[in-house]
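Heads up, one of the protein chains got dropped from this complex, but the rest are sitting where they should.
Right after this comes chain A.
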Amino acid sequence: MFDWTQNFADWLTYTLFGLAKGNHFADALNFFVFDTIKIFILLFFMSILMGIINSYFPIDKVRYALQKRKWYGLDYFFASFFGTVTPFCSCSSVPLFIGFVQGGIPLGVTLAFLISSPLVDAVTVALFLGMFGMKATVIYVVSGIIISMIAGFILGKMKLEKMLTPWVKQIIENKQKANIEFEAEKTSLIQRFPVIFSEAMSIVKGVSVYIVVGVAIGGLMHGFIPTDFFEQYISKDNPLAVPIAVLLGVPMYTNTAGILPIMEVLVQKGIPLGTAVAFSMAVVALSFPEAMLLKKVMTGKMLAIFFGVVTLCIILSGYIFNLIL
């Protein structure tokens, strides 16, 4: 599908610029041109696709469905699944949290949604597709949903309600369910499309700098670091590699757009893919600024439990990835 991009990159570096194949700089440039074009195309289409799905299942509708009927445990799956198509901005996490628990949605289900929403998003999926291929992407998405479900379920069983901050507890007690209803969108997809399109454009624009910088660094590493360089340091057999990678990723607050292009090169140079996937998950799912925001609704103890359970789930899945990938 992207043969033409490779052909274009080859033509540009080796024919137009007349650089010799095998030259470190030429290889770096070739990689940069190929990767940037490919990622931008994938990113654009993925953002449009997610935008369309999301326009059929906006967050208000998801909440309405979750609180309307009894789900007998299926709600964990439902929340995690629809979390993936909901665009996420960490500053929405508090209103979202309150809105869900206010509507009577169980805490564990709310947390499952809160984990899966940033974990699987258009940008990450597009980059994964471009860098690691279809198989790794499917594994990422499916395991992202499973991790959210399991972490949400465990947290739900821990009965953390008493560790919420006082004003949130009050909201739950009062059950100010007042005007929670959902008005279905009456516009057709064609009418909604301009908004979907401009949202997709703003997603692409928002991460473009990160992608260019990330791919540029990746390109240089690609050209200059010998293949299998990392194999001697971080191998699949090193049992500490996964937890260390995950723990490094948790406090980081970077866009996956900047970090995944570098990751791609690290994997080419010998870092196990499963370790890289687990690291990426830790970077997107949890971050220091998000913890600061969530402090408004959770006590420090609950926040620590929340981060701890999610981190453990990601570490475990890192080991599983390394076994199956």
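Just so it is clear, contacts are C-beta pairs under 8 Å (C-beta built on N, C-alpha and C of every residue); 3 or more make two chains touch, one makes a residue touch a chain; residues count from 1.
Definition applied: contacts and distances are computed from a predicted model.
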Of the candidate names "Small redox-active disulfide protein 2", "GXGXG motif protein", "Carbon monoxide dehydrogenase" or "Protein-glutamate O-methyltransferase CheR", which one corresponds to the UniProt protein name of the undepicted chain? "Small redox-active disulfide protein 2"
Of the candidates A:S92, A:S208 or A:T299, the residue in contact with the absent chain is A:S92
Touching the hidden chain, out of A:T187, A:S202 or A:T227, is A:S202
Residue among A:Q67, A:T84, A:Q102 or A:T256 touching the omitted chain: A:Q102
Residues on chain A facing the left-out chain by the touch rule are 59-60, 63, 87, 89-92, 94-96, 98-100, 102, 167, 171, 178-180, 195, 198-199, 202, 293, 296
